[in-house]
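Quick notes on the structure that follows.
All protein chains but one are shown in place.
Up next is chain A:
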Amino acid sequence: MTTDLAIEAENLARSYRTRTGWLRPQRKTIEAVRGVHLAVGRGELFGLLGPNGAGKTTTIKMLNTLLLPTSGTARILGYDVARDALEVRRRIGYVFGGDRGLYERLSALDNLRYFAELYGVEPREQLPRIQELLETVGLSGREKERVEGYSRGMRQKLHIARGLLHRPQVLFLDEPSIGVDPAAARELRRVVADLVAGGTTVLLTTHYMAEADELCDRIAVIASGTLRAEGTPAELKDRVRKLDVLEVEVHDAVGPEHLQRLRDTAGIEQATVETSGTVDVVTVHARPSHGTHAAVLAALADLRTGKVTTREPTLEDAYLSIINGTTTGSA
(Lines give C-alpha, C1' and ligand atoms only; values in the text may rest on other atoms or scores of the structure.)
Protein backbone atom coordinates (compact mmCIF):
# COMPACT_ATOMS: atom_id res chain seq x y z
CA MET A 1 0.00 0.00 0.00
CA THR A 2 1.37 3.39 -0.87
CA THR A 3 0.17 6.70 0.36
CA ASP A 4 1.89 9.98 1.03
CA LEU A 5 0.06 10.33 4.28
CA ALA A 6 1.31 8.72 7.45
CA ILE A 7 -1.82 9.51 9.46
CA GLU A 8 -5.29 10.17 8.11
CA ALA A 9 -8.45 10.60 10.13
CA GLU A 10 -11.90 11.37 8.83
CA ASN A 11 -14.67 12.43 11.13
CA LEU A 12 -13.12 10.46 13.93
CA ALA A 13 -15.33 10.38 17.01
CA ARG A 14 -15.36 8.55 20.27
CA SER A 15 -17.74 8.56 23.20
CA TYR A 16 -17.45 6.79 26.53
CA ARG A 17 -20.32 5.39 28.48
CA THR A 18 -19.82 5.71 32.18
CA ARG A 19 -21.78 4.87 35.24
CA THR A 20 -21.67 7.26 38.12
CA GLY A 21 -23.24 6.99 41.51
CA TRP A 22 -23.38 3.89 43.58
CA LEU A 23 -26.79 3.74 45.19
CA ARG A 24 -28.63 5.02 42.15
CA PRO A 25 -26.29 4.43 39.21
CA GLN A 26 -26.72 6.88 36.37
CA ARG A 27 -25.53 6.22 32.87
CA LYS A 28 -23.82 9.06 31.14
CA THR A 29 -22.26 9.37 27.71
CA ILE A 30 -19.18 11.53 27.38
CA GLU A 31 -18.39 12.76 23.88
CA ALA A 32 -14.60 12.82 24.20
CA VAL A 33 -13.76 13.35 20.52
CA ARG A 34 -16.34 14.74 18.10
CA GLY A 35 -15.45 14.43 14.45
CA VAL A 36 -11.75 15.06 14.00
CA HIS A 37 -10.09 15.34 10.59
CA LEU A 38 -6.34 14.91 10.39
CA ALA A 39 -3.85 14.52 7.57
CA VAL A 40 -0.23 14.15 8.59
CA GLY A 41 2.37 13.63 5.90
CA ARG A 42 5.29 11.22 6.14
CA GLY A 43 8.20 12.60 8.10
CA GLU A 44 6.16 15.38 9.62
CA LEU A 45 6.17 16.32 13.29
CA PHE A 46 2.59 17.10 14.08
CA GLY A 47 1.46 18.55 17.41
CA LEU A 48 -1.93 18.08 18.99
CA LEU A 49 -2.24 20.87 21.48
CA GLY A 50 -5.04 21.27 23.97
CA PRO A 51 -5.98 21.62 27.62
CA ASN A 52 -6.60 18.66 29.93
CA GLY A 53 -9.67 16.68 28.94
CA ALA A 54 -9.65 18.07 25.39
CA GLY A 55 -9.54 14.59 23.88
CA LYS A 56 -5.86 14.31 22.96
CA THR A 57 -5.27 10.91 24.56
CA THR A 58 -8.54 9.57 23.21
CA THR A 59 -7.54 10.65 19.69
CA ILE A 60 -4.10 9.06 20.01
CA LYS A 61 -5.54 5.80 21.30
CA MET A 62 -7.89 5.56 18.37
CA LEU A 63 -4.99 6.11 16.00
CA ASN A 64 -2.78 3.53 17.72
CA THR A 65 -5.52 0.84 17.76
CA LEU A 66 -6.05 0.72 21.52
CA LEU A 67 -9.50 2.23 21.23
CA LEU A 68 -12.13 1.62 18.56
CA PRO A 69 -13.69 4.78 17.13
CA THR A 70 -17.41 5.16 17.77
CA SER A 71 -17.66 6.62 14.30
CA GLY A 72 -15.41 7.83 11.52
CA THR A 73 -12.29 6.16 10.19
CA ALA A 74 -8.54 6.48 10.51
CA ARG A 75 -5.64 5.00 8.60
CA ILE A 76 -1.97 4.74 9.44
CA LEU A 77 0.25 4.40 6.36
CA GLY A 78 -2.86 3.29 4.55
CA TYR A 79 -3.95 0.63 7.07
CA ASP A 80 -7.29 0.98 8.80
CA VAL A 81 -6.90 1.24 12.59
CA ALA A 82 -10.01 -0.78 13.35
CA ARG A 83 -9.70 -3.57 10.76
CA ASP A 84 -5.95 -3.93 10.20
CA ALA A 85 -4.81 -3.42 13.80
CA LEU A 86 -1.91 -5.86 13.49
CA GLU A 87 -0.50 -4.18 10.37
CA VAL A 88 -0.81 -0.82 12.10
CA ARG A 89 0.89 -2.11 15.25
CA ARG A 90 3.87 -3.38 13.30
CA ARG A 91 4.55 0.13 12.07
CA ILE A 92 3.84 2.36 15.03
CA GLY A 93 5.38 3.14 18.38
CA TYR A 94 3.43 4.42 21.34
CA VAL A 95 4.92 6.31 24.25
CA PHE A 96 2.79 7.85 26.95
CA GLY A 97 3.69 10.19 29.75
CA GLY A 98 3.41 9.40 33.44
CA ASP A 99 5.45 6.90 35.38
CA ARG A 100 3.43 3.74 34.85
CA GLY A 101 3.63 1.10 32.17
CA LEU A 102 7.03 -0.37 32.99
CA TYR A 103 8.01 -3.41 35.03
CA GLU A 104 9.18 -1.65 38.18
CA ARG A 105 11.00 -4.54 39.77
CA LEU A 106 13.01 -5.29 36.65
CA SER A 107 16.03 -3.46 35.30
CA ALA A 108 15.75 -1.22 32.27
CA LEU A 109 17.66 -3.86 30.32
CA ASP A 110 15.24 -6.63 31.25
CA ASN A 111 12.30 -4.40 30.37
CA LEU A 112 13.80 -3.65 26.96
CA ARG A 113 14.72 -7.26 26.25
CA TYR A 114 11.19 -8.37 26.95
CA PHE A 115 9.59 -5.68 24.82
CA ALA A 116 12.11 -6.25 22.02
CA GLU A 117 10.84 -9.82 21.85
CA LEU A 118 7.18 -8.77 21.99
CA TYR A 119 7.71 -6.11 19.35
CA GLY A 120 9.26 -8.66 17.02
CA VAL A 121 12.84 -7.37 16.89
CA GLU A 122 15.09 -9.96 15.23
CA PRO A 123 16.89 -11.95 17.97
CA ARG A 124 20.33 -11.14 16.60
CA GLU A 125 19.53 -7.46 16.39
CA GLN A 126 18.05 -7.14 19.88
CA LEU A 127 21.10 -6.42 22.03
CA PRO A 128 22.82 -4.00 19.64
CA ARG A 129 19.53 -2.19 19.13
CA ILE A 130 18.99 -1.91 22.90
CA GLN A 131 22.52 -0.56 23.40
CA GLU A 132 22.01 1.93 20.61
CA LEU A 133 18.74 3.17 22.10
CA LEU A 134 20.14 3.40 25.63
CA GLU A 135 22.83 5.59 24.11
CA THR A 136 20.29 7.69 22.19
CA VAL A 137 18.09 8.44 25.20
CA GLY A 138 21.04 8.79 27.56
CA LEU A 139 20.52 5.83 29.86
CA SER A 140 23.76 3.98 29.10
CA GLY A 141 25.44 2.83 32.27
CA ARG A 142 22.19 2.83 34.25
CA GLU A 143 20.50 -0.02 32.38
CA LYS A 144 21.20 -2.66 35.03
CA GLU A 145 19.37 -0.70 37.74
CA ARG A 146 15.79 -1.49 38.63
CA VAL A 147 13.21 0.89 37.24
CA GLU A 148 11.68 1.48 40.70
CA GLY A 149 14.73 3.60 41.53
CA TYR A 150 14.45 5.71 38.38
CA SER A 151 13.43 9.37 38.34
CA ARG A 152 10.47 10.53 36.28
CA GLY A 153 12.79 11.74 33.54
CA MET A 154 14.68 8.45 33.37
CA ARG A 155 11.44 6.49 33.17
CA GLN A 156 10.30 8.67 30.32
CA LYS A 157 13.57 8.03 28.51
CA LEU A 158 13.11 4.32 29.02
CA HIS A 159 9.56 4.57 27.69
CA ILE A 160 10.88 6.27 24.58
CA ALA A 161 13.57 3.64 24.10
CA ARG A 162 10.86 0.99 24.44
CA GLY A 163 8.66 2.72 21.89
CA LEU A 164 11.51 2.85 19.36
CA LEU A 165 12.78 -0.74 19.64
CA HIS A 166 11.15 -1.95 16.43
CA ARG A 167 12.04 1.20 14.43
CA PRO A 168 8.45 2.39 14.00
CA GLN A 169 7.70 4.58 11.02
CA VAL A 170 5.10 6.49 12.97
CA LEU A 171 5.57 7.41 16.62
CA PHE A 172 2.80 8.57 18.93
CA LEU A 173 3.98 10.57 21.92
CA ASP A 174 1.29 11.38 24.46
CA GLU A 175 2.45 14.20 26.74
CA PRO A 176 6.00 12.85 27.01
CA SER A 177 7.29 15.76 29.06
CA ILE A 178 4.62 15.68 31.75
CA GLY A 179 6.28 15.91 35.17
CA VAL A 180 9.78 15.80 33.69
CA ASP A 181 12.35 18.36 34.87
CA PRO A 182 13.35 21.07 32.37
CA ALA A 183 16.79 19.62 31.59
CA ALA A 184 15.34 16.17 30.87
CA ALA A 185 12.52 17.75 28.86
CA ARG A 186 15.10 19.50 26.70
CA GLU A 187 16.88 16.20 26.10
CA LEU A 188 13.59 14.57 25.18
CA ARG A 189 12.94 17.30 22.64
CA ARG A 190 16.38 16.70 21.16
CA VAL A 191 15.65 12.98 20.83
CA VAL A 192 12.35 13.73 19.11
CA ALA A 193 13.93 16.25 16.76
CA ASP A 194 16.62 13.70 15.81
CA LEU A 195 13.99 11.09 15.09
CA VAL A 196 12.13 13.38 12.77
CA ALA A 197 15.38 14.31 11.07
CA GLY A 198 15.83 10.58 10.50
CA GLY A 199 12.49 10.33 8.72
CA THR A 200 10.11 9.17 11.46
CA THR A 201 6.63 10.67 11.50
CA VAL A 202 5.74 11.89 14.98
CA LEU A 203 2.40 12.83 16.42
CA LEU A 204 2.93 14.56 19.72
CA THR A 205 0.32 15.74 22.17
CA THR A 206 1.13 18.34 24.71
CA HIS A 207 -0.36 21.14 26.68
CA TYR A 208 2.97 22.98 26.80
CA MET A 209 3.03 25.73 24.25
CA ALA A 210 6.79 26.15 24.18
CA GLU A 211 7.25 22.49 23.37
CA ALA A 212 4.80 22.61 20.48
CA ASP A 213 6.29 25.88 19.22
CA GLU A 214 9.86 24.63 19.29
CA LEU A 215 9.28 21.18 17.84
CA CYS A 216 6.27 20.97 15.60
CA ASP A 217 6.01 21.55 11.87
CA ARG A 218 2.27 21.84 12.22
CA ILE A 219 -0.08 22.13 15.16
CA ALA A 220 -3.75 21.37 15.58
CA VAL A 221 -5.44 22.90 18.58
CA ILE A 222 -8.08 20.69 20.14
CA ALA A 223 -10.61 21.66 22.77
CA SER A 224 -13.72 19.80 23.95
CA GLY A 225 -13.12 17.10 21.37
CA THR A 226 -13.05 19.31 18.28
CA LEU A 227 -10.18 20.82 16.32
CA ARG A 228 -10.33 24.58 16.67
CA ALA A 229 -7.44 25.56 14.44
CA GLU A 230 -4.63 24.06 12.46
CA GLY A 231 -1.47 25.47 10.96
CA THR A 232 2.22 26.08 11.42
CA PRO A 233 3.23 27.77 14.67
CA ALA A 234 3.84 30.97 12.67
CA GLU A 235 0.38 30.82 11.09
CA LEU A 236 -1.26 30.37 14.45
CA LYS A 237 0.68 33.31 15.86
CA ASP A 238 -0.42 35.41 12.90
CA ARG A 239 -4.02 35.12 13.97
CA VAL A 240 -3.28 37.20 17.01
CA ARG A 241 -0.55 39.32 15.43
CA LYS A 242 -3.06 42.09 14.93
CA LEU A 243 -3.76 42.18 18.65
CA ASP A 244 -1.96 43.89 21.51
CA VAL A 245 -1.31 41.87 24.61
CA LEU A 246 -1.49 43.73 27.89
CA GLU A 247 -0.37 42.24 31.16
CA VAL A 248 -1.50 43.89 34.38
CA GLU A 249 -0.17 42.94 37.79
CA VAL A 250 -2.91 43.04 40.42
CA HIS A 251 -2.28 42.84 44.16
CA ASP A 252 -5.83 41.78 45.09
CA ALA A 253 -7.77 38.70 44.10
CA VAL A 254 -9.24 39.06 40.62
CA GLY A 255 -12.79 37.74 40.44
CA PRO A 256 -14.88 36.51 37.51
CA GLU A 257 -16.82 39.79 37.56
CA HIS A 258 -13.64 41.68 36.70
CA LEU A 259 -12.90 39.42 33.75
CA GLN A 260 -16.48 39.75 32.57
CA ARG A 261 -16.25 43.54 32.82
CA LEU A 262 -13.05 43.45 30.75
CA ARG A 263 -14.57 41.20 28.11
CA ASP A 264 -17.56 43.53 27.86
CA THR A 265 -15.25 46.44 27.14
CA ALA A 266 -15.15 47.54 23.49
CA GLY A 267 -11.96 46.48 21.69
CA ILE A 268 -11.07 43.71 24.17
CA GLU A 269 -11.26 40.22 22.75
CA GLN A 270 -10.01 38.16 25.58
CA ALA A 271 -9.16 38.40 29.27
CA THR A 272 -7.60 35.73 31.45
CA VAL A 273 -6.00 35.68 34.87
CA GLU A 274 -3.17 33.64 36.28
CA THR A 275 -1.72 33.72 39.78
CA SER A 276 2.02 34.02 39.88
CA GLY A 277 3.51 34.16 43.34
CA THR A 278 1.76 36.82 45.40
CA VAL A 279 0.26 38.69 42.46
CA ASP A 280 -2.47 37.94 39.97
CA VAL A 281 -1.54 38.70 36.37
CA VAL A 282 -4.41 39.69 34.09
CA THR A 283 -3.70 39.14 30.41
CA VAL A 284 -5.81 41.08 27.96
CA HIS A 285 -5.90 40.72 24.17
CA ALA A 286 -7.09 43.93 22.62
CA ARG A 287 -7.35 45.43 19.18
CA PRO A 288 -4.70 48.14 18.92
CA SER A 289 -6.21 51.39 20.17
CA HIS A 290 -5.01 54.30 22.23
CA GLY A 291 -7.75 53.92 24.80
CA THR A 292 -7.10 50.29 25.74
CA HIS A 293 -4.69 51.00 28.55
CA ALA A 294 -7.08 53.34 30.31
CA ALA A 295 -10.11 51.12 29.68
CA VAL A 296 -8.38 48.10 31.22
CA LEU A 297 -7.39 50.04 34.31
CA ALA A 298 -10.91 51.41 34.59
CA ALA A 299 -12.37 47.92 34.58
CA LEU A 300 -10.00 46.97 37.41
CA ALA A 301 -10.53 50.25 39.30
CA ASP A 302 -11.55 48.62 42.57
CA LEU A 303 -8.32 46.57 42.72
CA ARG A 304 -4.75 47.60 43.56
CA THR A 305 -3.00 47.35 40.21
CA GLY A 306 0.76 47.37 39.65
CA LYS A 307 2.98 47.17 36.60
CA VAL A 308 1.32 47.20 33.18
CA THR A 309 3.24 45.83 30.20
CA THR A 310 2.42 45.59 26.52
CA ARG A 311 4.05 42.85 24.46
CA GLU A 312 3.96 40.98 21.16
CA PRO A 313 1.59 38.02 21.06
CA THR A 314 3.17 34.60 21.57
CA LEU A 315 1.92 31.19 20.49
CA GLU A 316 0.47 30.86 23.95
CA ASP A 317 -1.69 33.92 23.33
CA ALA A 318 -2.82 32.45 20.04
CA TYR A 319 -3.63 29.21 21.78
CA LEU A 320 -5.61 30.91 24.53
CA SER A 321 -7.64 32.92 22.08
CA ILE A 322 -8.28 29.80 19.97
CA ILE A 323 -9.50 27.62 22.79
CA ASN A 324 -11.56 30.46 24.19
CA GLY A 325 -13.19 30.72 20.82
CA THR A 326 -12.36 34.33 19.96
CA THR A 327 -10.79 33.49 16.64
CA THR A 328 -12.28 30.81 14.43
CA GLY A 329 -11.68 29.18 11.09
CA SER A 330 -8.52 27.66 9.71
CA ALA A 331 -5.32 29.53 9.14
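Note that in this section contacts are C-beta pairs under 8 Å (C-beta built on N, C-alpha and C of every residue); 3 or more make two chains touch, one makes a residue touch a chain; residues count from 1.
Basically, contacts and distances are computed from a predicted model.
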{"item": "Per UniProt, the name of the complex member that is left out, chosen from \"Cell division control protein 48 CDC48\", \"GMC family oxidoreductase\", \"ABC transporter permease\" or \"Ferredoxin\"", "value": "\"ABC transporter permease\""}
{"item": "Identified contact with the non-displayed chain, of A:21, A:123, A:141 or A:277", "value": "A:123"}
{"item": "Listed residues A:27, A:105, A:290 or A:307, member touching the removed chain", "value": "A:105"}
{"item": "Chain A residues that touch the omitted chain in the full complex", "value": "14, 16-17, 61, 64-68, 86, 89-90, 92, 94, 96, 98, 100-106, 110, 113-115, 117-120, 123, 162, 166"}
